[in-house]
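Working notes, structure below.
Excluded from the complex is one protein chain; the other protein chains are retained at their positions.
A, B, C, D and E are the chain letters, set down in written order, and residue numbers restart from 1 in every chain.
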Amino acid sequence: MHLVKKIEIIANSFELSKILDGLDHAGVHGHAVIRNITGKSLRDGVTEDLDTTMGDNVYIIAFCMPDQLKPVVEHIRPLLNKFGGTCYISDVMEIRSVRCVASL
Amino acid sequence: MHLVKKIEIIANSFELSKILDGLDHAGVHGHAVIRNITGKSLRDGVTEDLDTTMGDNVYIIAFCMPDQLKPVVEHIRPLLNKFGGTCYISDVMEIRSVRCVASL
Amino acid sequence: MHLVKKIEIIANSFELSKILDGLDHAGVHGHAVIRNITGKSLRDGVTEDLDTTMGDNVYIIAFCMPDQLKPVVEHIRPLLNKFGGTCYISDVMEIRSVRCVASL
Amino acid sequence: MDASLILSNILNPPILFFFLGMTAVLVKSDLEIPAPIPKLLSLYLLFAIGFKGGVELIKSGITQEVIFTLLAAMLMACFVPIYTFFILKLKLDHYDAAAIAATYGSISAVTFITASAFLNELGIDFDGYMVAALALMESPAIIVGLILVNLFTVDGKRDFSWPDVLQEAFLNSSVFLLVGSLFIGVLTGEHGWEVLEPFTQGLFYGVLTFFLLDMGLVAARRIKDLQKTGLFLILFAILIPIVNAGIGILIARFIMMPQGDALLFAVLCASASYIAVPAAMRLTVPEANPSLYVSTALAVTFPFNIIVGIPLYLYGINLLWR
Amino acid sequence: MDASLILSNILNPPILFFFLGMTAVLVKSDLEIPAPIPKLLSLYLLFAIGFKGGVELIKSGITQEVIFTLLAAMLMACFVPIYTFFILKLKLDHYDAAAIAATYGSISAVTFITASAFLNELGIDFDGYMVAALALMESPAIIVGLILVNLFTVDGKRDFSWPDVLQEAFLNSSVFLLVGSLFIGVLTGEHGWEVLEPFTQGLFYGVLTFFLLDMGLVAARRIKDLQKTGLFLILFAILIPIVNAGIGILIARFIMMPQGDALLFAVLCASASYIAVPAAMRLTVPEANPSLYVSTALAVTFPFNIIVGIPLYLYGINLLWR
Partner (left out) sequence: MDASLILSNILNPPILFFFLGMTAVLVKSDLEIPAPIPKLLSLYLLFAIGFKGGVELIKSGITQEVIFTLLAAMLMACFVPIYTFFILKLKLDHYDAAAIAATYGSISAVTFITASAFLNELGIDFDGYMVAALALMESPAIIVGLILVNLFTVDGKRDFSWPDVLQEAFLNSSVFLLVGSLFIGVLTGEHGWEVLEPFTQGLFYGVLTFFLLDMGLVAARRIKDLQKTGLFLILFAILIPIVNAGIGILIARFIMMPQGDALLFAVLCASASYIAVPAAMRLTVPEANPSLYVSTALAVTFPFNIIVGIPLYLYGINLLWR
């Protein structure tokens, strides 16, 4: 078991590809995406229902090495500033599997 | 980057609106909801499949300032006691964006 | 409030039942499953779209007592080694509800 | 003879696909109809049945028969939860008793639809206004159930608000869509029917068949819950529908409903709700155990009604109306 | 008289189900059509309308009328966002003005489809190539809107790439599926039509009805946003469609379109996009406030057009063509 960082981003699905590109450029090549998130943000104050018109929100999870964090923040922050969305970081322990060792 | 608290609640979708109201009254105005969660709880012991009859579970995520935690717990605990559901708290770092600064 | 561990597993839905069985044998009887996760892993390098052919990924969340962690790792690691998937552990505080007390 | 009716019922695609769904669970096939497709199918069925009912209601008009039928429906929707509550109280606590009573006082739209498909099969007519009876019988039991809980339990902090309860009872999505489609059927009449016919009529039987496949899956998954419910509830879930259907048939005979309508009325009386009422009970009587009221309604009463009940009740009606 | 047209429009199932959807939100029913079902319905509608348009285009051939119509469509798609931009600039900042202008310069396929269903109802013919006009009018406003933002705002770092924008404008899923289905309709012609007919034609009206139920839900949920948009935008969202329809009708008269085509053209001019353009604007003009451009198009203009606009424009056409 060893320490990695968990990055959680909630944003509109229209911005998804830009954010994933940002992660990729920052060297974080793995991620998982949950779609069809509904939500409410302080900014717009109204509950956003999923509807046909404005796209759904997505919840992006990426686990990365602690030293990848700085480039990630550098790549993601401008996108959040421009398009909105929130990003949070926390500490988790990875259970290394044989396969994971190969991939990290 | 600054510290915020992450609140995770898993509950039945029938109680969703009550819980979101509770968060709102506690001063937490932003949240994200993932629907169509399946699960199993120690309490009932059977795996809950999503079915047409008993509604799905929902997974509610809300990030808030550390000092909002107390009112949140006060508002949410009675609902959990009454209707069931689980609630967990953890520490995360928020990547402040220009927009987020305005909203916090 | 008291400390529990959060286990997060991302894997292909084909392996879901094996993983849930693993958790169960390790004494973790509660879990929540989010389906229809898309993702990308360093291992295969290509973004996995949800398609009709290869099944979706699932995101499994299980909260457990700290002392259950060791058996969980023992049960899950061989599955991850064999079939792939990632597993992460972190610390969270549980808001005990009346009902939860009964179940823990 | 009864058995031939049962057979001609069982050999229909909807019932056979219901069995197929149950079989899938029993042999542990991974067949599933993923969410939200069952929801789509059920919205469609409510839409189609409501709309058709409305179109036919406007053709028949509000006659004396209609009024008698709707009164009978109201009567049964209030009477059933009360009398079953006292039976259930013998073995269960007040919360569970009230929740189960409410479940059996309300109705199952899919059972109704299956019965109407069965009547179509046999070429027996029925009136469109039975859909109005269906809509009328969905909600009262929720109210009656809550009143029973309030009367028979004494906990200071039962703090539900009547507006919320009425909202839940009368504006839940099933009732709302059914009644709304009925109204629109009344407003657009024959003309609206023609343009929608390939959609609401042509697909109806197929969608019902597909939906019953899912119901088979859902019901079979609930069967393991029955171990916990105990023999008392399983017997209850088979006998009470028969009793309710019997009472319904007598009332139907009394007010001289035609045979097709009488069957639908009997089925409404006999069926138990596994969607609207459980949802309402979960919010208003959280003390009751959902697996009791859902599993009996879904894993026992529903299969019993669509497989044995419908032809059985028709057999009874045939005897009486002769 | 106008009122009778409005009435015969309102008494159709699609419009009534639209009202039902709105009502569900107003009375706080929990009725919802869960994702991704609305997406399925809208894919189906684009597929069916595009395919039918293609089949009929190949029957009529590319005549002078077709070319005139498509030119007129292009003209309006470029003219409307420009002139409305200057009106909007009076009260709003340049970003919001450009985004809203683009929204009204583009079109709403569902409004078009509702209008064509209305024409079918009344037995008025229209040409299949109007679908080509629909497809043509979807994208230009996005480009015009962006050019306006570029001309009227001076922020150094507006760093969007034209390839991305053109991609978004011409290859977004609505335009792509519509144009693709149109092409396939052209290629397979009458023969393809026959085999697909029970699917593309038989279900069409029913799916439209169901989809409008969802649109009613979506539109009503947006109504509360209107408090923030202010009276100016609400008036804009009602008057500009009328003006645009008026201009469209005059052009249609000038190039001597038949009445059915003229109505569809007027509806295209009058309608505002609430899918393709908002998506594009969100990415290319993130400074604009989505709730302004989505809510006006969805909660005001869309309901206005399908309830009052369509019969009103037809009334005008009937007067002029007489």
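Operating definition for what follows: contacts are C-beta pairs under 8 Å (C-beta built on N, C-alpha and C of every residue); 3 or more make two chains touch, one makes a residue touch a chain.
Keep in mind that this is a model prediction, so the values were computed, not measured.
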(request) Could you tell me which shown chains are touched by the chain that is not displayed? (result) C, D, E
(request) May I ask which residue of E:69, E:108 or E:172 touches the chain that does not appear here? (result) E:172
(message) Can you tell me which of D:29, D:60 or D:150 touches the chain that was removed from the display?
(response) D:29
(message) On chain C, where is the contact patch with the chain that was removed from view?
(response) 12, 14-15, 36, 44, 46, 49-56, 82-84
(request) In the full complex, which bits of chain D touch the chain not displayed? Write them out. (result) 11-13, 16-17, 20, 23-24, 27-37, 121, 198, 202-203, 205-207, 209-210, 213
(request) Go through chain E and note every residue touching the omitted chain. (result) 35-36, 39-40, 43-44, 47, 51, 167, 171-173, 176-177, 180-181, 184, 187-188, 192, 195-196, 198-200, 202-203
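The definition used in the following text is that only the chains that are shown with their structure count from here on.
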(request) Could you run down the chains that neighbour chain B and chain E together? (result) A, D
(message) Considering only chains that satisfy the touch condition with chain A, which of them also satisfy it with chain E?
(response) none
(message) Using the touch definition from the top, how many steps at minimum link chain C to chain E?
(response) 2
(message) If you average the CA coordinates per chain, which chain's centre is most distant from that of chain B?
(response) E
(message) Suppose you list every residue number at the chain D-chain E interface; are over half of them used by both chains (same) or under half (different)?
(response) different
(request) Using mean C-alpha positions as chain centres, tell me how far chain A is from chain C in Å, no decimals. (result) 19
(request) Provide the list of chain B residues touching at least two other chains, using ranges where the numbers run on. (result) 34, 36, 84, 90
(request) Identify all positions of chain E at which a residue touches two or more other chains, and write them in rising order. (result) 35
(request) For this structure, give each pair of chains that are touching. (result) A-B, A-C, A-E, B-C, B-D, D-E
